[in-house]
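Following: one structure in structure tokens, then a few remarks.
The other protein chains are all here in position, but one chain of the complex has been omitted.
Coming up: chain A.
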Amino acid sequence: MLALDNIGKTYPNGVHALDGIELRVDLGEIVAVLGGSGCGKSTLLRLIAGLDRPDPGRVTLDGTDMNGPHEKIGVVFQEPRLLPWLSVAQNVGFGLRGKRLAERRRLIEDALQRVGLADKADVWPRELSGGQAQRVSIARALVTRPEVLLLDEPFSALDAFTRIDLQDHLLHVWAQTHPRPTLIVVTHDIDEAIVLADRIVIMRPHPGRVQAEIAVDLDRPRDRAAHAFEELRRQVMAVLDQSLIHRLD
């Protein structure tokens, strides 16, 4: 279980980004962190990833304190962040260490196949489309078999069709992975949160706090046009409006 205890963050320039965040996420659960820009949701993800230190508060995974990046936590950034001088296969294998060459090849091949890009193993990143590059970055994050996968607005730079396609794809890859990893997806897209998550954490800004948690009890795969989906969208929208009213006070 991933646990955030009383997480806060104030930057040296005085910006109070986060305050009093409490969150428990079970193994295999999908949590969406939803909020407008400036509500500290990306900061929260960076704290869990170990790229920044919380102040105050602590992040624990299965009872172990997380001090800095950890092999059990993988990250998919908003941009693919592939290394342009490595082939697609080499990029996927970037984080694999201490494994024999044949084993690495097998894991890389397996990861690329799971994101449907086995035929792109030997090309340069520059030859990929935006959606393909993001799938490679998902493969790179999954190849080390993390318990927790953090995704920071992973599809926000893609067009609407590719985005929906990759949301379904991510769920497929997640369902095919055993044991299923925990996913924490930061997003500002309400539909994306409802499609992906078991639970939506809605944040409000100044400083970033948790406004509300909404459980998503819809069967998978979820129909974006279903009535229940629409109902939930309205509910989430209402809470987001509330968070804005707080800001105007």
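Brief remarks follow.
In this text, contacts are C-beta pairs under 8 Å (C-beta built on N, C-alpha and C of every residue); 3 or more make two chains touch, one makes a residue touch a chain; residues count from 1.
Here is the rule we use: contacts and distances are computed from a predicted model.
Remark: of the listed names "Glycine cleavage system H protein", "Acetyl-CoA acetyltransferase", "Menaquinol-cytochrome c reductase cytochrome c subunit" or "ABC transporter permease subunit", the one matching the undisplayed chain in UniProt is "ABC transporter permease subunit".
The chain that is not drawn here is touched, among residues A:L112, A:L151, A:I184 or A:V216, by A:L112. Of the candidate positions A:V75, A:V173, A:I190 or A:M203, contact with the hidden chain is made by A:V75. Interface residues of chain A with the unshown chain, by the touch rule above, are 49, 51, 68-71, 74-75, 77, 79, 81, 83-87, 89-90, 93-95, 97, 101, 104-105, 108-109, 112-113, 118-119, 121-126.
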